[in-house]
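Read the structure below first, then the notes.
The complex appears here without one of its protein chains, the remainder shown in place.
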Amino acid sequence: MSSVLDVVLSSAFLAAVLRVATPYLLAAFGGLVAERAGISNIALEGQMLSAACTGALVAGYSHSVALGAVCGVAVATLLGVLLAALRLELGADAIIAGIGINLLASGATAYAVYSLLDDKGGTSGLKSGTLPTVTLPGIESIPVVGDVVSGQNLVTWLAFLAAPFVAWLFFRTRFGFHLRAIGEMPDAAASVGIPVRRVQYAGLALSGALAGLAGVFLSMGYVSFFVRDMTAGRGFIALAAVFLGGLRPWGVFLAALGFGAAEALAVQLGTLDVPPQLVSTIPYAMTLVALAVYAWRRKRRGAAGEVATASL
Amino acid sequence: GGSGGDDSGAESSDKLRIKLVINGGLGDKSFFDSAHEGLKKAEKDLGYELKVVELGSDRTKWEPGFEDAASADDYDILAAGTFEVTDYIGELAPQFPDKKFWLFDAPVDYSGKNGTCSNKCENVYSVTFKQNEGGYLAGFLAEKLVAEKSLKGAESLKKVGVMPGVKIPVIEDFVVGFRAGFKAAGGKNSDVLVQYVGGDKPFSDPAKGKEISTAMYGQGAALVWPVAGLSGLGTFESAVTAKRYTFGVDSDQYQTLTDQAQKDTVVTSILKNVGTALYKAAQADQKDSLKYGAVDTVGLAEDAVGYVNDDHFQQLVPEKIRTEVQEAADTVKSGSVTVPSAF
Amino acid sequence: MTTTPMTLIETEDRRQYRATRRRDLAVDVSMALATILVALAIGFLVMLATGNDPVQAYEVMLTGPLDRSFRVGRWLEDATTLTLLGLSVAIPFRARQISLGAESQLYAGALAAAAVAVFLPLPAVAAVIVPMVAAAMAGAGMGLVPGTMKARLGANEIVATLMLNAIAVRVYDYLVNGPLKEPGSSAVHSKPIQQDSALTPLSDWFGIPMGRANIGLGLMLLTAVALWLLITRTPLGYRIRMTGANPDFAAYGGIKVPRVIEWSFVIGGAVAGLAGAHLVQGVYGRLEPGLAGSLAFEGIVVALLARNNPLVVVVAGLFYSYLRAGGDIMEQQTDVGTEIVVVIQAVIVLLVTAQALPDLLKRRIARKQVGVR
């Protein structure tokens, strides 16, 4: 048991938590913004995947990591806009449209990589590089904290800045104010002349961009290449974090971080002699228990006013 | 679709047509890619015609996919791999007695007792690999390297790591062999860290592969051996960061990697020459010497399994250890040592 | 009192209303067909752009599944599982519970069906039925977990079901690779089920090869009809509909909303469990790793396409499976690659859900009819 404690308190573990949590955080904030705008973004997975693929390809061919990252995020943003357009212009169900976009991303990325590189697996044959790491001067000398944060990727920093950013956006900006009003009561927003659709488009674009950043991190930060389907279900975990976090920025932050911590822990404990499939259930089981406890406590407190969720 | 191969050949009447049916996708950088390479070579050198069908990872599509592939009259030889498809081949071979079937990495049930192979599968050639022997050499080499402190920058470390994708017999066979080799070389079982990638995409989640490798290096592993397809690509990256070492798997990863820093971490690759075995089968078939109706089990002795002994290997590994590893390989080849198996 | 006499305007509205409803139905159906055509046209362009022969590809895709009896069988087998999964989520969807838990329920059902069908010797008829009942119960139990969490605690059902899926898939994987793996077998799967437990293949009935299609098809049709009756013709169905329409209203009317929510999950779970039983007893004859593929997820698409109407789910399931089968055949028989097939399927999914086109058309017609503009 004490060895587990040692692991958890080690700076290597904490650094791993930050890394593992990065895509969850960004994608979860993407999901949060969309949910609050009144359109569930099930397409997080596909947006991440497209961004990861585009980022690695563009960076590989242009030899510019920055350009790759920008293009990756841009493609995911467009997919966010596409989801909004399908919902708002064609009246499609957001969930099916999201599933459709995920399918589209899976097929199109594989096709792009294959037709450009003649490789069905991914872009590992292409040198595309990674986004820079960030080290704040002086921070390294701080014990533990220094070890944990130094050398983390730029995107990891952005992921952690995303929480205050989204909170600020929601509660301090006019845009966020309108977005929340629309998500909760579109008729009320429309009746005061807020351009509901435009705000929803913007919200979904932002949602896609955040998911795109998460995807770019996977192929240009975590590792330096794209692999078919490399998002591996992270978009859905992020979606779970959105709801586990009660649709509130800091709640979502904690939930996504919790997923990161649980997965990092499962990785650290993975060498113990327990069937691997069972070890890998740990994050999910923990979430389920946390969800139940959280709901039970909220119910006991009798807090009313749960924010409306997606409708079918 | 009919990717791979030249479909344009109009006057292909006398060429034998091979159809490679993959219950998964190409691009795994190991198993299926290796088979594909071998058959492409056969197409080029031996004058076959090759068509590839990918069925994807959705298992509900495999059985109908094989049925479709077999009942179309656009092939002479149907090649497929893995244990998962033995029953499909066992069903289809008797239905198409004029066609030939090559099954790699698993045998059909030639006895015909379990409802398949009603014709005793006399038109099926199976080849299986003793990957445990490769694993044995990997384990043996790994223990020698840490015991002799010959890995630069990792002299103080005693542990080694293995990162399989999932716990299934074919993969587990590598691991069992590795443990046996490690022990045979004098190592302690507890110094072998084994951690599976698992999750939704165990063979294509390089981010998780990297995280796991990083954790194993963090726990004091001098080298990590990924047996997890594309997830293993993450291991080479983490080895560069951790300044430690790796083994490749299935194909010569020193050759397939493009980044020099990553190449430098690869001590050797444990080969499972699926492609070579299929190429040999193609050669034998042209000479009518391929043994249909029986399973061919190949391993170190047949050079179907082995390790890469190139310049880089010789640079990194002292002569003494190289000799010891070669001796260990010889004992296995000669049969004086039997490597335990996961099967 | 004295109701106000019906004014002329009201009788007129009534006739008009009926006519509008009939017309709307026609518009809905024809627009559904039109959107499919548009989707196929887009796919046509995609194939042209990627250098394939779209005409031949479509011919193969659209006629392929009916080409041989075996392929018809494969289509029906796939549609059976897919439709059951669509039905399983349609019920909680009707109560506006966004259950994405069909996957976990299916695996629970498959495990239960296999446990009985492999290990428990039973007399002939019972050998078929008992595993199915066990599967339905296991699926229902699996559904009850998120159902109760939602109904009694208010825990978000999307999270709960996604988490349960992840857990169930992994535990299932562990069991199939470990304790339930057939001893002595090199491949990973359980022992086969006993002969008596197998669902009779349709080949035995029709005397032609029908692949793995089996009488589970009939079971699926019965289930769909039963669920339709449940939703439209029983008090419980009424409660489910009202809970979905406005839970506060349902509660005000004396309906025990938490109980209804639990029931919707339990019924959905039972049906997903049956899908698991179908896979074990009809399709594979044993447990195999990952035996549902991506069907559980696609079941959601099917349910939503059908607007959660059980009878329409059957149609949507048959349609979607046809597309799946046709896509695979096209992939094999033409030069169109897997990736492009996936892209075309995605386009179809995206367009078929588009609602605005029929609505626009309806508005047009409505205007015309009243002689405006």
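In order of appearance the chains are A, B and C, and numbering begins at 1 in each one.
The rule we apply is simple: contacts are C-beta pairs under 8 Å (C-beta built on N, C-alpha and C of every residue); 3 or more make two chains touch, one makes a residue touch a chain.
The working rule: contacts and distances are computed from a predicted model.
Engineer: Just go with whichever of "Ion-translocating oxidoreductase complex subunit C", "1,2-phenylacetyl-CoA epoxidase subunit A", "ABC transporter ATP-binding protein" or "Multicomponent K+:H+ antiporter subunit E" UniProt uses as the name of the absent chain.
Structural biologist: Hidden chain identified via UniProt as "ABC transporter ATP-binding protein".
Engineer: What shown chains does the left-out chain touch?
Structural biologist: When the entire complex is considered, the left-out chain reaches A, C.
Engineer: Which of these touches the unseen chain: A:57, A:71, A:105 or A:194?
Structural biologist: Considering the complete complex, A:194 is the one touching the chain left out.
Engineer: Which residue from A:43, A:131 or A:181 sits in contact with the chain not drawn here?
Structural biologist: Result: among the candidates, A:181 touches the missing chain.
Engineer: Tell me which stretches of chain C touch the chain missing from the display.
Structural biologist: For chain C, the residues touching the absent chain are 1, 3-4, 7, 9-10, 13-14, 16-18, 20-21, 232-235, 237-239, 241-242, 245-246, 248-256, 359, 362-363, 366-367, 369-370, 372-373.
Engineer: For chain A, which residues lie in contact with the unshown chain of the complex?
Structural biologist: Interface residues of chain A facing the absent chain: 171-175, 177-178, 180-181, 184-185, 187-195, 302, 304-305, 307.
By definition in this document, only the chains that are shown with their structure count from here on.
Engineer: Which chain is most remote from chain A in terms of Cα centres?
Structural biologist: B
Engineer: Looking only at C-beta pairs that count as contacts, which pair of chains has more of them, A-C or A-B?
Structural biologist: Pair with the higher count of C-beta contacts: A-C.
Engineer: Can you give the whole-Å distance between the Cα centres of chain B and chain C?
Structural biologist: Taking the average C-alpha coordinate of chain B and of chain C, the gap between them is 38 Å.
Engineer: So what's the Cα centroid distance for chain A and chain C, whole Å?
Structural biologist: Spacing between the chain centres: roughly 29 Å.
Engineer: If you average the CA atoms of chain A and of chain B, how many Å lie between those two points?
Structural biologist: Spacing between the chain centres: roughly 35 Å.
Engineer: Give me the residue numbers in chain C that touch at least two other chains, ranges are fine.
Structural biologist: In chain C, residues 170, 173, 177, 337-338, 340 touch at least two other chains, as defined above.
Engineer: Of all residues in chain A, which are in touch with two or more distinct other chains?
Structural biologist: Residue numbers touching two or more other chains: 114, 233, 275, 277, 280.
Engineer: Can you list the chain B residues touching chain C in their complex?
Structural biologist: 1-3, 7, 25, 53-61, 63-65, 67-69, 71-72, 83-84, 86-87, 106, 166-169, 198, 343
Engineer: So in the complex, the part of chain A that touches chain B is made up of which residues?
Structural biologist: Of all residues in chain A, those touching chain B are 12, 16, 19-20, 23, 114, 119-122, 124-127, 218, 222-225, 227-230, 232-233, 264, 267-268, 270-271, 275-277, 279-280.
Engineer: Which of the residues in chain B end up touching chain A in this complex?
Structural biologist: The contact residues of chain B facing chain A are 25-29, 33, 54, 161, 166-167, 193-196, 198-201, 204-208, 210-212, 214-216, 218-219, 230, 233-234, 237, 257-259.
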